[in-house]
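Complex shown without one protein chain; remaining protein chains in place.
Order of writing sets the labels: A and B. Residues in every chain begin at 1.
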Amino acid sequence: MKNQLNAVLLSAALAGLAGGSAVAAHAATQTSVNANSAKVMKAGLRYSGSNYDTAKHSCKGKNDCKGQGGCKSSDNGCSGKNSCKGKGGCATDGSKMPDSI
Amino acid sequence: MPGNRFNAFQDHGVGIGLRIPHYEHIFSRKPVVDWFEIISENYMCDAGRPPAMLDRILEQYRVVQHGVSMYFGSVTAPDPEHLKRLKNLVRRTKTPWLSDHLCWGSVDGTYTHDLLPLPYTWEAVERTVERVRMVQDYLEIPVAVENVSSYAAFTGSEMTEWEFLTEVVERADCGILFDVNNVYVSAMNHEFNPLDYVNAVPAHRVAQIHIAGHSKYEKYILDTHDHPVIDPVWQLYARAIERCGPTPTLLEWDDHIPSFDEVHAEAKKAEQFLHPHATELVGAAK
Partner (left out) sequence: MSAHPNVQANAPTNQSPMDLAALQREMAAAVMQPLTPDENMRATMPDGRSTTAVAASFIAPNSRLTAFERLEIYNRQYWYRVLGALAEDFPALRAVIGGRRFEALSIAYLAEHPSRSFTLRNLGSKLPAWLAAHPEQAGRRHRLAVDVAKMEWAFVEAFDAAELAPLTQRQIAALQGESRLALQPYLQLVALHYPADDLVLELHAQEKRQTSEAGVAHEDDSGATTGVPKLQPRPIWLAVHRVDLSVYYRRIGREEFQTLDALRSGSPFGEALEAGFLGSRIPERVRAERVQEWFGSWAELGWICQA
């Protein structure tokens, strides 16, 4: 009985695969929006979070915490600390820093 | 002949770093840009949006790869998976040369994801040369090493940074990605004259030049890539071009990224140094 049920499920799965695959193959040859939207309908809900497009790597120095905020050129009161937690601050006026140079 | 063997004899002109906030502008307006530099690691995933966006860029623009985690100076060998993915990306972009930093950043398989400075020792020269040669042989394209901005110097150093750089590139027979902003930042942080560095760099090996902005703090300068290029750095650039000749030049802007046009306009300021006569002619015609 169990084997019989399994055979039925297997046939159903194969029929589903064949049918779905045919639909996908047909959609791939279509350029219409409808063909694609049918796939999207099946896809569920679309995710569009803030980290949707992300590029984690760069070769810049980090002057901020958690990727938020940062050091603005208008900030004053440099403390020499590369943090943005109310203590940082920087300028880019090109002025020479060390007197010794 | 334009260029040299370290940049595959390319005369790329002035490019900018490809950044996600500019995608929309690039795809919709198709601006004329000499070339884009990509951060390799941002496109070394298996599939999905990053490589798809890159392919769209590659249809229209020249792209050169710049890496941030090869760590030529690390004592532990690079991850074979990293190398394999990098080579796959090289095949995809057909980058004429590839660059990464003269630094270390990982040890025993643990990564700091920072560009940590090397002590300028003979041991470090040997170790770095070995690694650069190995990577260059594996990738089968010219490799250029970039001088980094640094905030610390080592008690054990046996030579200057520019002597160290020269030793490495001569022995490894590789190119240099010469970052004149990094020269300025390090000069301020280590109290040397940046012109000494620019005047000493082996000009015939310079494959590419980086320019960027930085942030000045009370006691040090940080290489933040979030401001326009300051005049003293433009002066170093002018001197570098005087020594190296016209060299592919790239503006990096990585934080508080302004509009595409603003970044591109900042980069194009380099043209007056690259082609001073042409600029004069245009000025006269106006």
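Methods note: a residue touches a chain if its C-beta (ideal position, glycine included) is under 8 Å from a C-beta of that chain, and two chains touch if they have at least 3 such contacts.
The shown structure was predicted, so the numbers you read here are calculated from the model rather than taken from an experiment.
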Displayed chains contacted by the hidden chain, counting the whole assembly: A, B
Candidates B:Ser157, B:Asn199 or B:Gln235 - the one touching the absent chain: B:Ser157
Options B:Ser74, B:Ser99 or B:Thr247, residue touching the unrepresented chain: B:Ser74
Missing-chain contacts mapped onto chain B: 41, 44-50, 52, 69, 73-75, 78-79, 81-82, 104, 106-114, 116, 118-121, 123-124, 127, 151-161, 189-193, 196, 219-220, 222
Chain A residues touching the omitted chain (full complex): 5-6, 8-25, 27, 36, 39-40, 42-52, 54, 56-57, 61-70, 81-83, 85, 98, 100-101
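Criterion: only the chains that are shown with their structure count from here on.
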Interface residues, chain B side, partner chain A - complex: 19-20, 23, 39, 41-42, 49-50, 53, 66, 68-69, 101, 113, 115, 146, 148-149, 187-188, 191-193, 212-228, 230-232, 252, 254-256
Touching residues (chain side chain A, partner chain B) in the complex: 53-61, 63-64, 70-73, 78-82, 88-98, 100-101
